[in-house]
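A single protein chain has been omitted; all remaining protein chains appear in their positions.
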Amino acid sequence: MNDQEAAKTDNAQAEAPSDQPVIDPKQTHQIAEYKHDRALTTCQLDPQGRFLFTGAEDLQLYRWDLATGEKTVLTGHRSWVRSIRFSPDGQWCFSAAWDGQVGCWRTAEDTPQAVRMLEAHQGSARWVDVSPCGKLLATCGNDKLICVWNIEDGKQVAQFSGHQTHPYAVNFHPREKQFVSQDLMGNIKIWDLVKGQEVCTIAAPVMTGYDTKFAADMGGARDMQFLADGSLLASAGITRVVNSFGGQQDPLVVLVDWKARQIIRHLRTVDFQGIAWGVRFHPDGFVIGAGAKQNGRGALWFWHMPDKEPSAEDQAASAEKPKAEKPKVETDKEKAARSGPGENPELDRQPFHTFKLGKCARGLDMTANAQRLAVAHSDGFARIYQMTKPAEKKPAEAATEKKET
Amino acid sequence: MNRIQLLLGTCLLLLPFRSGEVTAAELHQKIDALLTQSDPQFAQHEADLSRDSTFLRRICLDLLGRIPTAAEVQLFQQETESQKRIQTIDRLLERPEYARHMQHVFDVTLMERLPTEKHVPIEKWRDYLYQSFQKNISWQQLTWDILSTTGAQAETRSSARFLLDRELKPELVTRAIGRVFLGRDLQCAQCHDHPAIDDYPQRHYYGLVSFFSRAYLFNNPKDKESSIGEKAEGTTKFTSVFTNEEATTFPRILDLPVIADPPADKEPYLAKPDENTRGIPKYSRLQQLPEAITRADNIAYRQNIANRLWYLMMGRGLVEPLDMFHEGNAPTHPELLKLIADDLHQHQYDIRYFLKQLALTQAYQRSSLSKAGEEPEAPRYSAAHMKPLSAEQLAWSTMQATGLLETTRRATIKSFATPKKEDTSPVVTDGISYEIHLETTVNKKLQEHVTSFVTAFSRIDQPGEFNATANQSLFLGNAPLISGWLLPADNNLTARLVAETDSDKLAKELYLCVLSRLPSPTETEQVSRFLGEFPERTTTVQELIRALLCSAEFRFNH
Partner (left out) sequence: MKRNVGCNILDHTVSRRNFMLGATTAAGFGGLLPATWAKDVAGNQKQILQVYLQGGVSQLESWDPKPGTELGGPFLSIPTSVPGTHISELLPHTAKMMHLLSLVRSINLKADDHSQCRLFMEKGRNTPFVGAVARNTGVYPFLGAVAAKYLDARDTSLPGYIHISTRGIIDDTAGFLEPQYAQFKLEGVKAPENLDRPNNISKKLYRARNDLRTQLDRQFAARRRKSYIDALGSSFNQASKLMDRKGLFEAEQDPQDLERYGTHDFARNCILGRTLLERGATCVKVTHHGYDSHAENFNFHLEQLGEFDKTFATLLGDLEDRGMLEHTLVMVYSEFGRTPKINHRYGRDHWGSAWSIALGGCGIQTGGVVGKTNDKGTEVSDREVHGGHLFHTYLRAVGIDPSQNHDVTGRVIPIGDPAVEPVEELLA
């Protein structure tokens, strides 16, 4: 989150009058959905709250007017869009795609044309982020490079190499002139923008796994976000690989203490094999995750922030329990996965609430007022979920509750 | 050889036994007569009767699945009783090791070394076979057990492996039933009449399929166990891919009369199938199969098993391949096949009886040494046919030869005599039960070694073939498993030979233990020379034993 977004959040909190809806994850409910005919790959809300942008399993970027539901197609990419970000003022939208390009778009144009398509990487461009000052882009790609670009002229200003495996995501620090990237093997690298070099690597082997049967590694950040003050980094991905080719692994969000350069939390899930595809910090002191389950469903998870965690007893009492009717017999592979590198039960936390989704979640974002979540789903729908108590329905309203296009 | 071994050898040979009387004109005599009559030149090629040591080794391998002990060989050779061969056959057929060996043989025949155990654990299935052969269950009863069980009842579930672990897939089950019970591999007739074999029309294939086409694998949601359910409706249709002719069939064994369904019942089910209930129709096509296949007019059934048992003992089938009975593949001795098949049928498919009769034939007891100067031509049965040892026979024989088997038996007997406090198994005093308990315990202890041999020799040889691979020879020659058995310990063979200073006595002990016979003077000299060539006694003795273990004489049943 950059300064502007942080400011917006702070303002939102400061301005919240006493009659503002109370954020309560346990009240989460769907309030809108926008239909596309192909599975979605990612989504992002513009900072000004006007639009939702989505990528899909096609060549286009899509803009949804949140008020009217109107869909606008942004053409220019040659492959799927993987990551979308906005400039702090929301004027610009940037999209990184599997074609190796990063598209630069004016967010609110009637029919936005790509102002520029950066040939950012050899092979796929996996991620794009915008600097807090709004002048730079950071991208990573399948050429294992991290690149920094001048937004104004589209020129590359720096290139960082060092990842031995494919980096999956990059994220600017909100306050310091540094940024992070994380790769397939879980390595989180911190880069110094001024010095133009790597600062250090934080190993996160808990976020990767090697499937011995298929002889393949699985891992990589599927989403990353810094806390507004930059003190924590959240990374969403996977852990405990059992059968990665069959989708049998656990989702995981890790929290990294920025100053200590250390992982301080493993935010886990209950009875869920799949991938965590999105993560957001909520200003009210909890972390939100979104994920895709092996069986095609999904979930939103809510964990306490470390400084807001209840006592251990209260935590145990309120944490979700597995629903297995009889004791599950763990396979040798599952046992091995549970005791893999990086495992540390003391860091493990369970969600205090899980909201089940009918379809896989593949992307997550949160509105500036922190009341709503946008989720990109595998069934082609982008859905909006409100984290407050549903308004009481008047009879006339009930009939037109869901807005569809 | 020490007194304990002699005593143990005596026990093994003498307890228990029956009188070895044989009445006139028994099957074995008719067999020999037919063989002689069928070939005018038979007498010219007729080999001598095998020596006592050779016979004992052969019959132990064929009935117990292992070579005899040195003590057994010596006692047998010294025995003057004229009926000693008959008596030995009787004794061996009563031994628990006979049941164990038959378990191995029929496990491979019925399950083709299928490694999966999705539904019925391999050990339960093997135990079912072992118990069956222990009780001398007839082949007919085994057929009923295997083909009639649904796997739903605990007491009969073990025999359900044949059907269940083939997942009741028609192409697998049909082929297996055809091959194992009828001597016909009908797989080729699935899509059309067999293009080369008139006797294998498509209707034969689907006649078999029809017995279980209404059956399905039911997975019990309560205990997750699979068993066979059946619907009350369903027709078996088939189309030839070449003629496009469509036909239907009821259950039918080959060209025997069809088994039509009874008139439709308003309530056709005892238990109607749904997701929680295994379907049980009032009339089950599947339950018609055992009776249909074992009925007296199904000549294929009796000929198939007679041929397979003949192959087991003689090393050659009267029809080969064993699963290719048809007009164009006539038996080498058609009258003989009819004789033995009918006799087996008349004796209610008593396997023990039948094997005894075959063992009593001159054909079986002849030497494998042909008349001088010619390679024996097996179809005459004028000389015994050499048979490669199966993986199990090789394993048990190697453990016997090196002394591991004896060591394990002794240790087990000792543990029985002085049971540990925590041992709650009942004390067995009855002689036969004690032997069974002993054999079962020893078998369990050594099973993993047998598995190692099975892994190394996992290819199933075709009848009449012998195949050897470099990997197998590397295993026999170098495997640490066998090297471990050759380390001197517990008065095993290596230990005894290392301690033996007289090279003649050493050679004798060596040959009796490994090759089940006395050495010739030449062989005694070879042993002495080998030992004298290398200074390090223990390793030289180990390699000497290994040379014999790797030899053709050990590798084959001759």
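Labels A and B are assigned to the chains in the order they are written; within every chain, residues are numbered from 1.
We adopt the following convention: a contact is a pair of C-beta atoms (placed from the backbone, for glycine too) under 8 Å apart; a residue touches a chain by one contact, two chains touch by 3 or more.
Since the structure is predicted, the reported quantities are computational estimates derived from the model, not experimental observations.
Engineer: Which of these, B:239, B:415 or B:469, touches the one chain of the complex that we don't see?
Structural biologist: Counting the whole complex, the residue in contact with the absent chain is B:469.
Engineer: Quick one: say which of B:112, B:255, B:335 or B:490 touches the chain that got left out.
Structural biologist: Selected residue, touching the omitted chain: B:112.
Engineer: From the listed residues B:229, B:388 or B:403, report the one that touches the chain absent from this view.
Structural biologist: In the complete complex, the chain left out is touched by residue B:388.
Engineer: Can you work out which residue in A:27, A:48 or A:79 touches the chain that's missing from view?
Structural biologist: Answer from the full complex: A:79 touches the omitted chain.
Engineer: Determine and list the subunit A residues touching the chain excluded from the picture.
Structural biologist: 38-39, 57-59, 78-80, 82, 97-99, 123-124, 142, 166, 184, 213-218, 220, 244-247, 292, 294, 296, 359-360, 378-379
Engineer: In the complete complex, which positions of subunit B touch the hidden chain?
Structural biologist: Counting only subunit B, the missing chain is touched by 112-116, 165-166, 171-172, 175-176, 185, 187-188, 190-192, 194-197, 242, 320-321, 323-324, 326, 328-330, 368-378, 385-386, 388, 458-460, 462, 464-475, 477-480, 482-483, 486, 522-523, 526, 530, 533-534, 539-540, 542-544, 546-548, 550-553, 555-556, 558.
In the analysis below, only the chains that are shown with their structure count from here on.
Engineer: Please work out the Cα centroid separation of subunit A and subunit B, and write it as a whole number of Å.
Structural biologist: The mean C-alpha positions of subunit A and subunit B differ by 64 Å.
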